[in-house]
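Only a single protein chain was left out; the remaining protein chains are all shown in position.
Showing chain A:
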Amino acid sequence: MAKGDPGASTRGRRAAPRSRKAVTGDPELVQLLTPAGERIESVTGPDGTVYRVDFTDEEYRGLYRDLVLVRKLDAEATALQRQGELGLWASLLGQEAAQVGSGRALRAQDMAFPTYREHGVLYCRGIDPIMPLGLFRGVDQGGWDPNEFKFNMYTIVIGAQTLHATGYAMGVTMDGKTGGEDGEAVIAYFGDGATSQGDVNEAFVWASVFNAPLVFFCQNNQYAISEPLERQTRVPLYRRAAGFGFPGIRVDGNDVLATYAVTRHALDNARHGQGPSLIEAYTYRMGAHTTSDDPTRYRIASEVEAWQAKDPIARVKAFLEREKIADAGFFAEVDEQARREAVDLRERVLEMPNPEPVTMFDHVYPNGSPLLDQQRAQFSRYLESFEGSAH
C-alpha cells in the first residue's frame, strides 16, 4: 500500500485467519495491537461500537512502510536543522502511528486541517514531503495547494485551525455533501496543549450545535513544550466531549491499527451526517517540542524509556514477523527505500533557492494595493542603486 486507501483500494489476498485471541480490550483505551505486537481481535467501545480492522497482508505491509518512511524523513529533517539547513523543525518522532493511522483513514474527499507537526498526515495525503521543509527553511510559507490535496496549510497559532475546520465542515453540510459513502468529512488536528485554548473550545461548541461533519483528532503527546498534561486538564481529554454533546474516545495513539479503526469509524459517522466526535490519540512526543527545545529540563529519562517500549513501529514489525506477513527481505527493502527518499529529500532541500527579496510583496492581497505597489517600486529602485552588487 503506497498512497492509497487501505480500506477501499486493495482487494488482494486477505490475511489468513490466524489463531487470534477473541479478546475485548479496554474500552477506556482502544488498542488492537499491543506493544509486544500481539493482535487484539476487537474492542467494543463504551457506546457499543466494535472496533476492528480487516487488512490484507499487503495492507499491513503498506502501513509498516508508511511508518518507517515517515520516521526516516522526519529524522532527516531534524538532521538538516542540526546542520543549519532548516531554521527549525518540529519532529513527529513517536507519533507516527497516530498520524499514519488517522491519515490513512481519510477518504479521498475528506479535508484535513493540521497543526505544524502533521508531517505524517501530509505524507499520507500524497503531498511531496519537501513541501513543509520550505516553511522551516524559510524560503516560503508552505507551498502546497490545500484544496488540491485536501490538506490545509500548517497552522502555528495553537488551536486556530480547529475553528477553520469547523467552518469548512459547516460548509460541507450547507453544500449538501453529507450522507452516504461519498459524503465528505473533515478532520481537525491539535494537541493536548491546544485543548486549553478558547478557539478549540469554541470549535467544540460550534461543531456540536451545527452538527458539523468533523472529527477532532487530539494527539495527546503528554507535553505542551515543557508543560505536562496535568497543567492542561484535570479530566481525561476525551471525556471533555461529553460536556459539549458529542462522543469522545481514547485510542492508543502508538497503535496504527486502532488509530485507523477509530478514526475511520468517526469519519464515516461524520460523513453520514451523524455529527462531530473527539478522538484522543494517547501517545508520546519522543523528541523535543522543536529543535529549539531541550526536553531533559522537564522530563526524566525513565519516562522516555517507558514510552520507548511502546514504540509504534517496533510493534508492527513484531506483528509482521510473528504472523509471517513479512520477511527480512521486505524489511531491508523498506529501509533501503527510506534511505533513498531521505537522500533525495536532503539533496532537494539543499537546492532550494532563496526567494528574490521583492517577492515579499507578492500575494498580500488578491486585488493588490497601491501602497504596496509604491513600496515595491521604491524598494526595487533602492536595490538597483547598488550597482554591480549581489542584488
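Points worth noting:
The criterion applied here is as follows: a contact is a pair of C-beta atoms (placed from the backbone, for glycine too) under 8 Å apart; a residue touches a chain by one contact, two chains touch by 3 or more; residues count from 1.
Throughout what follows, contacts and distances are computed from a predicted model.
Set against the options "TonB-denpendent receptor", "Alpha-ketoacid dehydrogenase subunit beta", "ATP-binding cassette domain-containing protein" or "Transglutaminase family protein", the UniProt name belonging to the omitted chain is "Alpha-ketoacid dehydrogenase subunit beta".
Within the set A:Ile40, A:Val70, A:Ala203 or A:Ala224, the residue that contacts the chain not displayed is A:Ala203.
Checked against the full complex, the one of A:Glu28, A:Asp145 or A:Glu384 touching the unshown chain is A:Asp145.
Only one residue in the set A:Met170, A:Leu237 or A:Leu345 touches the chain that does not appear here, and it is A:Met170. Mapped onto chain A, the interface with the missing chain covers residues 113, 140-143, 145-147, 152-153, 155, 157, 160, 162-172, 174-175, 198-199, 202-203, 205-206, 209, 362-367, 369-372.
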